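Below is one structure, written out as structure tokens, with a few remarks after it.
With one protein chain held back, the other chains of the complex are shown just where they sit.
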Amino acid sequence: MAQTDMIFAGFGGQGIQAAGKLIAYAGILEDKHVSFLPSYGPEMRGGTSNCHVIVSDEPIGSPILNSAAVVMAMNRPSMDKFESYLEPGGILIYDSSLVNREPARKDIKAFGIPATQIASDMGNLAFANIILLGKLIKETGVVSAGSFESGLRKVLPERKHHLIPDEMKALRIGMDY
Amino acid sequence: MRETQMHYCPGCTHGIVHRLIAEVIDELGVEGKTIGVSPVGCAYNNYLYFNCDMVQAAHGRAPAVATGIKRVHPDNVVFTYQGDGDLAAIGTAEIIHAANRGEKITTIFINNAIYGMTSGQMAPTTLIGQVTTTSPFGRKPELHGYPLNVCEMLSTLKGAAYVERVSMHDIKNIRNAKNAIKKAFKVQIAGLGFSIVEVLSSCPTNWGTDPVNALKWIGEKMIPQYPLGNFKGKDLEV
Partner (left out) sequence: MGEKILMKGNEVIAEAALRAGCRHYFGYPITPQTEIAHYFAKKMPQYGGTFIQAESEVAAMNMVYGAASAGARVMTSSSSPGISLKQEAISYAACAELPAVIVNIMRAGPGLGGILAAQSDYFQATKGGGHGDYRMVVLAPSSVQELYELVVEAFNIADRYRTLCMIMGDGMLGQMMEAVEFKDKEDIYQADKSWAVTGTEMKRDHNIITSIYIDPEVLEKHNLKLQEKYRKIAENETRVEAYNCDGADVIVAAYGTVARIIKNVIKTAEKEGIKVGLIRPITLWPFPAAAFEKYAEVPQAFLTVEMSSGQMVEDVRLAVNGKRPVHFLGRMGGMIPTQKEILEKIREILK
């Protein structure tokens, strides 16, 4: 049985929830079972935001994760909090423009990408999460880039569809980093 | 005030109002006999910020809780701190009857035209046309009724001794606000009846704007609906 447990975390406004939803949507398009559980309430006012996402070949038990195979951290507090959630051999993907430390764990695979810097060079900070998702897709194979693109089409309102080519470019940058 | 970091969003004026209340309590020298009642709303845990004794009340019920406290300790200074959802929606019965009984308490009423805590729903004080999460097409009188002017309404009650509306949108008004809060407390201490200060306050987060424009919005949009000034008790000598 293949099941991928993922935690996405960062500041509110970095597109954390959107990142989790995009992976979940791509999973549905591949006929997989998915669950997406956001953090909610005043917890979010403090500025941090996270979500638990599961993509699985079988019906999903608990939507809440006590550990994860994949953590995507978009700021330092998120990495501090969730690095320890990783299972041995797990994958940590983080925005090295904003996380000013190396991962502490030696039993995981870690990939730091200066996503915010790259996105800023591309002229749109909102691509940072997509760049990191590119790396996540590449390293985990949880969904394909093709389903990701179809997912984007579903999630984005028509009036934003012109952004899709650029989003896919950002995804590829992440995949090839 | 206690030395703790407040939990409000950047540009939220809840924190400023807290400071004014704390300064007034200090200047009147009544910290040791003041008891405050916290609401349900973004200020739910403002009991952490005041040095005086504090009680946390159920949503809208602060005036009733304050009544209970005041009747046990008539010589203490009792105040409630309430939002517009808390006071003007679910707690309308409690505030009207506390005022009408001439309950010797002081209410600080934060009107930000929105439910802040629960993510931006329409409040009774929401302006006509204002978009909120429960009035996504703007507040429409035929569906949602009209903005509720609390000071105007309460000032018709005999038990209400002092009623004033102030605003947080600039320094001058913040200074006026402090004077009003001080007078409201003095009216209570003099045993003259119920006193309330309504404070026009910002919620940049749920208004979908930045702190600077939020203050501008108070000045340009809220004040025409909620005129500032005294509605009752202007000439009380305290």
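Order of writing sets the chain letters: A and B. Residues in each chain are counted from 1.
As a convention for this text, a residue touches a chain if its C-beta (ideal position, glycine included) is under 8 Å from a C-beta of that chain, and two chains touch if they have at least 3 such contacts.
Remember, predicted model here, so these are calculated numbers, not experimental data.
J.: Would you mind spotting which of A:Gly13, A:Gly61 or A:Pro165 touches the chain that isn't drawn?
T.: Within the whole complex, the residue contacting the unshown chain is A:Gly61.
J.: Who touches the missing chain here, B:Cys12, B:Ala89 or B:Val150?
T.: B:Ala89
J.: In the complete assembly, which of B:Arg19, B:Lys33, B:His59 or B:Lys216 touches the absent chain?
T.: Answer from the full complex: B:His59 touches the omitted chain.
J.: Among B:Ile95, B:Ile108, B:Met122 or B:Val199, which one is in touch with the chain left out?
T.: B:Met122
J.: Considering the complete complex, identify which of A:Val34, A:Met74, A:Ala119 or A:Leu152 is in touch with the unshown chain.
T.: Per the contact definition at the top, the residue touching the missing chain is A:Val34.
J.: Tell me where the left-out chain touches chain A, residue by residue.
T.: Residues touching the hidden chain, for chain A, are 21, 24-25, 28, 33-38, 40-42, 59-64, 66.
J.: By the contact criterion defined above, which parts of chain B meet the unshown chain? Give residue numbers in ascending order.
T.: Within chain B, the residues that touch the unshown chain are 40, 44, 56, 58-60, 85, 89-90, 92, 115, 117-119, 121-122, 124, 133-137, 144.
Just so it is clear, only the chains that are shown with their structure count from here on.
J.: Quick one: chain A and chain B, Cα centre-to-centre, how many Å?
T.: Chain A and chain B have C-alpha centres separated by 42 Å.
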